[in-house]
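Can you keep this structure in mind? I'll have questions shortly.
With one protein chain withheld, the remaining protein chains of the complex are depicted in position.
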Amino acid sequence: MALDGSLERLRREGHIVVVGASLAGLRAAETLREEGFTGTLTLIGDEPYEPYDRPPLSKQVLLGRVPVDHTALPRRLAIDARWRLGVAATGLDMAAKRVALADGTSVEYDRLLIATGVRSRPWPNELEAGLDGVFTLRTRDDAARLVHRLRAGPRRVLVIGAGFTGSEIASVCRERELPVTVAERGPAPLVGALGGVIGEVAAELQHEHGVDLRCGVMVTGLEGDGAGRLRRAHFSDGDALEAEVAVVALGATRNTEWLAGSGLAAGPRGIACDAGCRAFDIRGIVADDVFVAGDVARSPHPLFGYQFLSLEHWGNAVAQAEVAAHNMISPGERRRPHLWTPYFWSAQFGVNIKSVGVPNMADQVIVSQGSLGEHRFTAAYGYQGRVIAAVTFDQAKWLEFYQRQIEQAAPFPPPFTAVDRRPEGMRPVPAGFPDPSVPTHGPEVTVSGHSPTDQRVTFTPA
Amino acid sequence: MRVVVDLNRCQGYAQCAFLAPDVFAMHGEEALLYDARPDDTRRVDVLRAVAACPVRAIAVEGAGGKRAADRVGVPDGA
Partner (left out) sequence: MTSVSLLGQILDHANRADPYPLYAELRRTPVVRDEFGPYLVSTYWEIHSLLHDPRVSSDVRHLAPEARTTVSTDDPDLPPSFIRLDPPDHDRLRRLIMRTYGPPHTPRRVYDLRGEISSIVSDLIDRFQGRDRIDLVEDFSYPFPVTVICRLLGVPHEDEQRFHGWADTVATAIEPPVGTPEERQAHREAVREARHQLAAYLSGLIDQRRRAPRDDMISGLATDRGADESPMSLPEMLSNLTLLLIAGHETTVNIISNGMLTLLRHLDALERLRADPDLIFPLVEELLRFEPPVQLLPERTTLDDIEIAGTTIPKGASLWLVPASGNRDPQRFPEPDRFRPDRPDNQHFGFGSGIHNCIGAPLARLEAQAALTELVRRLDNPRLVEDPPPYRRNAVLRGPRHLAIAYDGLKR
């Protein structure tokens, strides 16, 4: 009863702080208000902008079809929040329930939601990263700078890394009729996320659209001219390439440094939390007043053997934020688990790529409908005899059927006769995921074992 | 007016691109590109697109009137 009373007080006049003012932070704030939280709500964001949508940045914004400031997210309702924008959180004192900010001030909370997301992994050589013409793409400002430079018509663009972001950037460059080279250390584009079989199709798309695609190579150095402008890139195969613009698309790194020493189980793979979005501390005990959502979270998923998944997915940010917000102001018996089935999309070279489940856990893949050669197909992924993921190229209307197959742990390979099943789709083949100990660029889903405090992994880009 | 499309829900039915072609455009057969802050002169087109989406993937704020937001199942915004 005492607990109920304090929860009631929290809902009525408590102070909830959300660190991270992007998609997950905004949707969490809206959910809190929708569910009747009337206390004080503070949103802290390191960027000076109100919450905006990131997926358009590498697509319509970079294409120049939509100005960068047209990406602000619509509000589902007025959230009546105190906004602290342009100020990063720099520390967390869990005992004092206080978040320290970069401007020297601090904010106290009754409940805290951490939704600090990820940032793009920078080029590891700082001097080279500082050359004029070397870009990353994660924020509005990144996009504004890059689109400005693309508009100027560089003689060649080098994209380092052929994950989704890198491939989308290459696609935009070709649509802008800019010469583009893509360097990928793996055997094919998207190989970390979709495997080698589908990666081959992605490679074909790039070739057909005139991308100079170089797989199995690393960029070993970026060279500037006397004025500090990017002039040339060097590859591990000894080749060199003249380029005025290089976009570093080596995946993302999680914004957890500010939590160092806080006692939370936060590391390079994110912040571990339970299925109810409560953060684990380093002892493996969940905190009652600290919650996590979005790209920075990693949480156990029952569909995938309760392994901890980190999902850099738009839909995950929304769904997890809603669950976290609900649980923050609900008593134990009314809390909900975050059971979202991973879903994502990418648009590149005029093809809509959609995925459900966790392809990179798979050992086999089968083209269950359509044809790889026609670049229109549905591929089902299997792990230990059951369907665990599916990917469509321009066949999105079939995807929810496969979502149900995943949710029902249906047998793999699919034993049934279906429309548009071709001879090539009669037999499963190895999915062709690279050895997980060899990092590729931006798999975007990371299966990171069972231990909530697993911080062993290190990543050496390029 | 602000718009966001849940592209996980989107299955490429293209109703929005038919009915509000200055705001929503298909890129290839199935991928959707859109302007998340369309001009107010496109208000009626956007309302048409929101209502017509077969998977209710389009959320809009500030299209005038409470109903625009009701249709996406939430209260109105600013």
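Going by the order they are written in, the chains are A and B; count residues from 1 in each one.
Heads up, the rule we're going with is that a residue touches a chain if its C-beta (ideal position, glycine included) is under 8 Å from a C-beta of that chain, and two chains touch if they have at least 3 such contacts.
Note that this is a predicted model, so its numbers are computed, not measured.
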Touching the absent chain when the full complex is considered, from B:Leu7, B:Ala36 or B:Val50: B:Val50
On subunit B, residues whose C-beta touches the chain left out of the figure: 13-15, 17-19, 21, 25-29, 44, 47-48, 50-52, 54-56, 64-65, 67, 70-73
Residues from subunit A at the interface with the omitted partner, ascending: 368-371, 374, 376, 378, 397-398, 400-401, 404, 416-420
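Just so it is clear, only the chains that are shown with their structure count from here on.
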Chain centre separation (subunit A, subunit B; CA means) in Å: 24
Interfacial residue positions of subunit A with respect to subunit B in the complex: 30, 34, 53, 55-56, 59-60, 63, 65-66, 69-78, 314-315, 318, 343-345, 347, 349-352, 354, 394-397, 399
Interfacial residue positions of subunit B with respect to subunit A in the complex: 2-4, 6-8, 10-12, 25, 27-37, 59-62, 69, 72, 74-78
